[in-house]
Structures are given as structure tokens and as C-alpha cells.
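Can you read through this structure? Questions will come right after.
Selected chains from the complex are presented in situ; the others are not included.
For reference, chains read A and B in written order, and residue numbers begin at 1 within each chain.
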Amino acid sequence: MRRSSFLAATVPAAHGGLGVTSLHDLMVGVNRLARGDASTAIAVNMHLTGVLGAALLMDRSRTAGEEMAADVLRELLIQVGRDDKVMCFPLTEAGTDHTSPRTEATPTRGGYLINGRKTFATISPAADLFLPTVRVPKPEGGFLTATAVVPTGTPGLTVEDNWDSLGMRASGSHDITFTDCFVPTRFLIGQVDSYGSLGPGYLASAMMVHIPLLGAFLGIAEAAREYVVAEARIAKNPGHRSLSSRASVRLLMAQMDIALAECRGMLDRVSHLVDDLLNRPESNAPDIMTLHRAMKEVQCAKYVVNRRSVEIVDHAMTIIGGRAYLGRNILSRLYRDARAGGFMQPFSPVDALEYIGKVSFDLVSALE
Amino acid sequence: MRRSSFLAATVPAAHGGLGVTSLHDLMVGVNRLARGDASTAIAVNMHLTGVLGAALLMDRSRTAGEEMAADVLRELLIQVGRDDKVMCFPLTEAGTDHTSPRTEATPTRGGYLINGRKTFATISPAADLFLPTVRVPKPEGGFLTATAVVPTGTPGLTVEDNWDSLGMRASGSHDITFTDCFVPTRFLIGQVDSYGSLGPGYLASAMMVHIPLLGAFLGIAEAAREYVVAEARIAKNPGHRSLSSRASVRLLMAQMDIALAECRGMLDRVSHLVDDLLNRPESNAPDIMTLHRAMKEVQCAKYVVNRRSVEIVDHAMTIIGGRAYLGRNILSRLYRDARAGGFMQPFSPVDALEYIGKVSFDLVSALE
């Protein structure tokens, strides 16, 4: 994959990449990959969409006259675009949410010391660069949020090699510990004063990550569907009917295809909608309310796709019968993989319903 | 509405209409109308999409060198475009499906005698022209399918004035009886040899009718949602909380908005998909398999929108509480109206699941 330049898809062309900026197109690519192996697809997605975020941040920094930040980001993007570097963005920590990291960047001479523990750091075994979200203490109390750039090999950085999960086993989502990892000042990027709240940068990057990610869960469902279609046409024993000759099996297949059509419609609509928003010129950048309303649509799609992908695989197992429960059957892997979607923040189903309901009633101020 | 030229929307511009051919655009228009009154919207939709079918048939007839048919259709379209005539397309009969009408056109001197009874003839009280589907006996046995043109006032034509239903009370979907109604030969149009089967013309016209029609059911759901949003923000009594301040109400509203997002995604996708198919030049006309696959997507959308619109209104009633059960409350009307969708052929939910399942397994030959 490194050789195919797929990993440089979202690096600007000027820096050696393909310059893809459309989430719709990324979603289609990640979807195709996931039909083969979803855990690889989600690993790649974390890299690709993180890189896309870095590219957008570079542009914004340049526009804002923040040359140092823009230069650092350019360097990083060149490493991805020309040298096939892989990025890992550890966001999650036990006992807190993504907007309130406890991994801390403590100021020290010439930079910061990073301390903390991240979980679910997808693609970590293959990563050359780690970019954890961190909090930075403010002199007056409270915190800023930022991203630290920690290259592999930095003393104090450990990939814990402890990923053991129900599914998505090839995603390499190990814990990462940072123990007094030194990063120079310029490698603490994207500082914003929105600790604990859903700021515009957070909303934008969440939408960037999740739209293509949903393509991966659609891919899981499609793989289950294709397996069933192929199997159900075959009469397993001479003189026996094929599964597809049974009306009851066809009705369950219809339920699967209805669920697929729901996912496709929602992903199609929401990806175009967000592409329109995020590719606007800076002068016409969406305000926070507009971002919340877009994020709400993304969350509606996420809620449905995460559920439907599980249901579709479940129906596929029902049609195939007992052998689908065996470890060697592809459906038992797809069933374990599909369930991962609902856990991915932001948001879990419970959080998503809370969020959507607030936006529905225009209670956005309660969210800021 | 006659004055606004809305009723001439699908008449070609050359014949006095607006020349709308996009089902997506028609769907949006019907949707807006339905937010105010769904039964009017579905009545208008039957006229508009029937007229659209007539316009396409005129073009196809002209291309095929069938000048007489083309001329008749041009006359009819001009009556709609210039004289504000309203068309009613009675399709349904008790005890049979749309592909196998029993209303019969029996050859007689100079034309045909029409006999039979149609049900659910939406917009019949306002109609100037009735265009029932009929069967025409073939000399060798069996039937052709065709459409008869029967102007209001034709002896033997009776609008039974018996529409009494759970909802959609303004749609005027009375029974129509035809008793030895004479129509001249040229007024029996669109004869095809596909009695009892899902031919290309049938599939195309079903998609034309149902895509905008689904917009009407989305409109019902949207009207319920808007009512709830407005009501739920108000504290009903001094010192009381508004409904929207309750977490449980917001979660139910989230379910409503997720369901709306499902409908919008599916309708958006399927309307563009079918517009692409039906607006192709004759030389690139879709084959029957392609039409079946498109029809399957339409049916998936219909299945979901028909259910979700009921569920959304149901949730709205739950949020509002007991007064939503009163006859004067808008939600009790919307609840009765929304349930109509599932009955509309083709297809009911049971038939739809059968059809989708067959197409899913490429058992299309079983459908022809």
C-alpha cells in the first residue's frame, strides 16, 4: 500500500500526494478497501483523514499568517507524500472524551514534555509519526488543546502492543504511553482555546474522520451480502433447493438490501453536504451553527450505518445457518468487525442521540 | 392551483406547460405542498406524473413513427397546458393488481366500449379527463393492456362519490364505474402486449408516480416534526419546564430526525438515479434488467419512507401527549394520512419485499 501511493492520497499534489480533498471520494476508496478487510481500511482511514486535516490546517495557518505552524505541517506532509511515512493520531483516553484529553504537554526548556496514556491508537504498529491530542496548562488556569508531533523512537514513547479485541484485529489499535516525551516547541501544533467543548476545528475533523470511516462499515455489510448472494444460489446437495429458492430467504435478503439502500442514501447525501461545507473558501467558512447542523447529519448517518451494518451481517448469518457461527466462516469475522462502529467517538449511540436531540431543538449553545 | 400553472408543470413548454421532467424536482414540489396538506398533494401528484408519462409517451410515439398516438397525446397535453384540464388515472381494481386490469375495452364499431370498476381513483372529483388502464381482448386469446381516454360527461362514466377512508380525505379517491362507455379508436392509447407482467412501460410509469409521491409522505413527517419543535419549546404552565428541556423528549426527537435523515438520503439518491435513467435518449434507453434494478431501489425507498413517516408522526404524538389524540389536533390527521403510503401499489410492503428479494438474487426472469 505504501508503494501504491494510496497512503499519500490526501497529501496535496505539490507535496507528492494525490491531492484528494473530497470526503465522498475518500469514502468510496475506504469502502472498496473494507470490502476486502475492514480493519486495514479503518487503519488506513485514520492516517488518510488525519493527513487531510493536516493539509487543511496548513492552508488555514498560511492564510492566518502563522508561518511557523504552516512550515511544520508542510514538512510533515512531505514526509507522507514523498517518504511514505504513516501517521497515527491517538485521541481516545479512558475516563474522558475527545474534547478533554488528559495527556498533558508540560512546558519545559525549548519545548514540552508529554505524559499520558492513549487507547485505541489505530495503525500504531505501522506508524512513523504519532500525533496525540494533548492539553496544555494555561497560566491563568484551565487548558488549551493541541496536537503534539512525536516521531517513532522518541524516548518515553511506547506502543503497548496490547490490542486484544472482539474484532478489527488487524487495526493495531494498541495503547500508547507517553512518559516525559520531549517535543520541541514548533512540534506542538494547532493550539486552540476550546478544551472540553465542541469547537469548529473539532467538528470539522470529526466529520473528516467519520464519513470515510462509515464507508468502511458499509463495506463490511456489502461483503456479507456478496457472500450470501453467492452461497444462496447454490444447491448444497443434489436434489436440494438452493437457499434463494425459498421465499423466506428472499424476504430476509430484501431486508438486507433495504438496509444497504438506507446506508448508501445517507452516506451519499451527507458526504456531498459536508464536502460542500469544508471546501468553501476561508472567506465563506461555515459558522459554528452550520457546522453543528452538518455534524448532526453526520451523526444521523453514523447512527444508522453502525446499526444497519451489524443487522445486515446478522441477517446474512441467519440465511447461511449454523456454519456462519464457525470461526473459519467469513461472516463470523464480519460480525465481530461490524460491532466496532458503534464504539467509535464521536459519538457512541448514546452520546449521538443526546447530541442530535440538542441540535434538533437548537439548543446548540448548551453544546459549545 | 389551476391558475398558478402548477398543474401544467409537466406539460412540455411547447404546449403551454413548464416542461418539468425531473422527478427530483417534482418530488420537491409535491413535498412542499404536502407539508400543508398531503391529500391535496397526492391528488395533484397523480395528475402531474400521469401527464409526465403522457409527454414521454408522445415523444416515444413520435420517434417510433406512430403519428396518430402522438397527435392524440399532443391534444391532451394542450388541454392540460392551455385549458387547465385535470387528468385522473384510475389504475386500481379490487381483486387484481395493476398489471392485470379487468376493466375491459371491447371492440365495437368505430371504437371500444369500456366496462369495469376502478377503486382509489384519486383526484376524480376535479377531473376533466379519465384515463383508466384497460385490457383489450386479443383475437388469439389473452389480452393487451392499454389506456382509454374518457372525458367527463361520457355516458356510462360515474364517479361513485364513495370515498370514506381512515385518512387522505381530500384526495377524492372515489370508485369509478364504466358502463358501456364509448371511446373512439384513437382514444385507446399505449397498447402493449404485457398483460400481467412488469414490462418496461409499467416500471417507468410506476417510478414516475412513486418518487414524487414519497415526497408527499416525507412532507407529512416534516409537518409533524415542525409542530413538535414549535410546541416542545413552550413551557405550558408558569413554573413548568418545556418539553424540550427533558432529556427523554430530546432523545425521541433525535429518533425522529434520524428517521427524517434516512428518508431524505434515500429520496435524494433514488430520484437522481431514476432521473438519469429516464431522461436518457431513446438510443440509450435502459434495458429491462436496468429498470428492474432501479425499480428495486425505488421500492427500497418506498418501503422505508412509508414506515418512517408513520413512525415519525407516532413519535410526535408521544412527545405531545394526550391532546395529540384529539380529533382537532393536527397530529391525529397526520397519523391517519401517513398510513396511506403503505397501501399504494406498486408495491405494498409484502409485495415489495417479494419483489426486492427476487431482484436481489437476479431472479428477474421470474418477474417478467
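Simple rule for what comes next: a residue touches a chain if its C-beta (ideal position, glycine included) is under 8 Å from a C-beta of that chain, and two chains touch if they have at least 3 such contacts.
These figures come from a predicted structure and were not determined experimentally.
In this structure file the homo-oligomer totals 4 copies of one chain sequence, with 2 depicted.
Convention: only the chains that are shown with their structure count from here on.
Each chain gets a centre from the mean of its Cα atoms; for chain A and chain B, those two points are 41 Å apart. Those residues of chain A that touch chain B in the shared complex are 229, 232-233, 244, 247, 249-258, 261-262, 264-270, 296-297, 300-301, 303-304, 352-358, 360-361, 363.
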